[in-house]
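Read through the structure below, which is laid out as structure tokens, and then see the notes.
Every protein chain except one is present and positioned as in the full complex.
Chain IDs A, B, C, D and E follow the sequence of writing; residue 1 opens each chain.
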Amino acid sequence: MSRSVEEFNRYRKRMNEKILATDNLEIKRFFNLDNAVYKSGALDDNTKELLGLVASMVLRCNDCIAYHVQQCVSVGVNDAEFDEAFSIALIVGGSIVIPHLRYAVEFKEQMRNQGQ
Amino acid sequence: MSRSVEEFNRYRKRMNEKILATDNLEIKRFFNLDNAVYKSGALDDNTKELLGLVASMVLRCNDCIAYHVQQCVSVGVNDAEFDEAFSIALIVGGSIVIPHLRYAVEFKEQMRNQGQ
Amino acid sequence: MSRSVEEFNRYRKRMNEKILATDNLEIKRFFNLDNAVYKSGALDDNTKELLGLVASMVLRCNDCIAYHVQQCVSVGVNDAEFDEAFSIALIVGGSIVIPHLRYAVEFKEQMRNQGQ
Amino acid sequence: MSRSVEEFNRYRKRMNEKILATDNLEIKRFFNLDNAVYKSGALDDNTKELLGLVASMVLRCNDCIAYHVQQCVSVGVNDAEFDEAFSIALIVGGSIVIPHLRYAVEFKEQMRNQGQ
Amino acid sequence: MSRSVEEFNRYRKRMNEKILATDNLEIKRFFNLDNAVYKSGALDDNTKELLGLVASMVLRCNDCIAYHVQQCVSVGVNDAEFDEAFSIALIVGGSIVIPHLRYAVEFKEQMRNQGQ
Partner (left out) sequence: MSRSVEEFNRYRKRMNEKILATDNLEIKRFFNLDNAVYKSGALDDNTKELLGLVASMVLRCNDCIAYHVQQCVSVGVNDAEFDEAFSIALIVGGSIVIPHLRYAVEFKEQMRNQGQ
């Protein structure tokens, strides 16, 4: 099995804190923007998190997938919605997306098993 | 200015017909899948087309952007929704997405100017 | 050392089964296409598997490399043929392919050590 | 229609000459390597050019596609072989490969129309 | 020949103005960041522009290359420095960078011909 949800979150939190301890203003501002952009507006949270998830899948970034799968679960994306988003990522990005689909499915399952 | 909507559509249609004139079954099946995956289901058309658009932008494919901008316009995505989808593509994919954002905005404007 | 051949295959098989347990037709159809496309036809198995391997290397997907190295070995690709395919992937994709070349060589060696 | 074969070749030749007029040794050596790697050896020309073509398609580089389509035609790749190579590139790389498949098909047709 | 420096700059300026006419705050902030990040600091302008250029080349973005070639010329990067930066981009990114190297060299030559 890949990393657990908890391991991933701990590592991500610890390293983000180190990064944000920098004096570099552009890095800090980018991190702020990266939070702001998913806040609901003309598009709701659900749609925005799915946009983040599909973008992460076609760009084949497992850590980004881990983050957006959690966000999608927390705003209430259901399994049929996940599957349709997965299918779009798969058709757009091709078979090289499959390893990342495996990761997304494994990560989502972990969260469902914790009752989420 | 870049290609017009009409030029792009003519070229795309003509070449897709040539491609589908092949005997190769896998190519034909893939083209069918590529249509099927955007049909509304658990997720509505609007969301699915936005997923296709953002995936195209972060992968920096202008022809894919041209297609999905048209589809988004035809299912009724409004300008504020476009902007939020654009902002997610931009933050996920970084400044290398900017040339493709210019293309998307130019292409959308062409369609709005035609009353769509 | 990286994952063993057996670990990789077990994980891949288990997760693919979960993915194919979905009701989503497009995902299932894509997985079928992904098998069909490597069947020998105008091009023989050997060539098709090498095409899959080089595509996986330039796209820098270790799981795809692990799969196609095994397939290449099973259809009888020899070491000199592997090396020439590796050299094309390296020249096309540049030094960022090197970590994936290391992975491919390590994975192939594991299989040769098992008498394949 | 996109650029003609002749236009592409003229531009490519002219610019490569400018690049190779540099004193930079690494750039010159890389260009030599880029020729050497497609010479027939354990794998024949045909296979090597197809490897170059599929790598170019999944990496979505039209100029690389234009070059390798010509090379494939010149070493005698037939249409059925082209289609199978195209289908692998399409399944590996997904729908974002389609615009580049259109380009490859258009470019190959130009060459066939010139009797090649 | 590809687009002239003037054509590129006009198109870029016109479209950026349209993009920044949006109410979307994240898009505006990202454009600000994209300017701020190249201002001299611990690293001088010269180095920062070369970082932007090489990043643009390995990511194979011609519009980004067009912009950073101009910036490099304007901060005084000389031809030998350009060539060494080009050689790194080429070795890191491989032969798929060559079409973009052609573009960079053509664009730089245009600027030198204008006395810059």
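The rule is simple: a contact is a pair of C-beta atoms (placed from the backbone, for glycine too) under 8 Å apart; a residue touches a chain by one contact, two chains touch by 3 or more.
Keep in mind the model is a prediction, meaning the values are calculated, not measured.
Shown as candidates are C:A42, C:V75 or C:L101; the residue that touches the absent chain is C:L101. Touching the missing chain, out of A:N16, A:S40, A:S74 or A:Q114, is residue A:N16.
Touching the omitted chain from chain C are residues 1, 60, 80, 83-84, 86-87, 90-91, 95-96, 98-99, 101-102, 105-106, 109.
Against the chain not displayed here, chain B makes contact via residues 58, 90-97.
Residues touching the missing chain, restricted to chain E, are 33-34, 37-38, 41-43, 47-48, 50-52, 54-56, 58-59, 64, 78, 80-81, 83-85, 87-89, 91-93 (touch as defined at the top).
The rule we apply is simple: only the chains that are shown with their structure count from here on.
When the contact pairs of B-D are matched by residue number across B-C, A-E or D-E, over half of them reappear in D-E. For this pair, chain A with chain C, the centres built from the Cα atoms lie 26 Å apart. If each chain is reduced to the centroid of its CA atoms, chain C and chain E end up 36 Å from each other. Averaged Cα coordinates give chain C a centre that lies 23 Å from the centre of chain D.
Multi-chain contact residues, meaning those touching two or more other chains, occur in chain B at positions 26, 30, 33-34, 37, 55-56, 59, 64, 80, 83-84, 87, 91.
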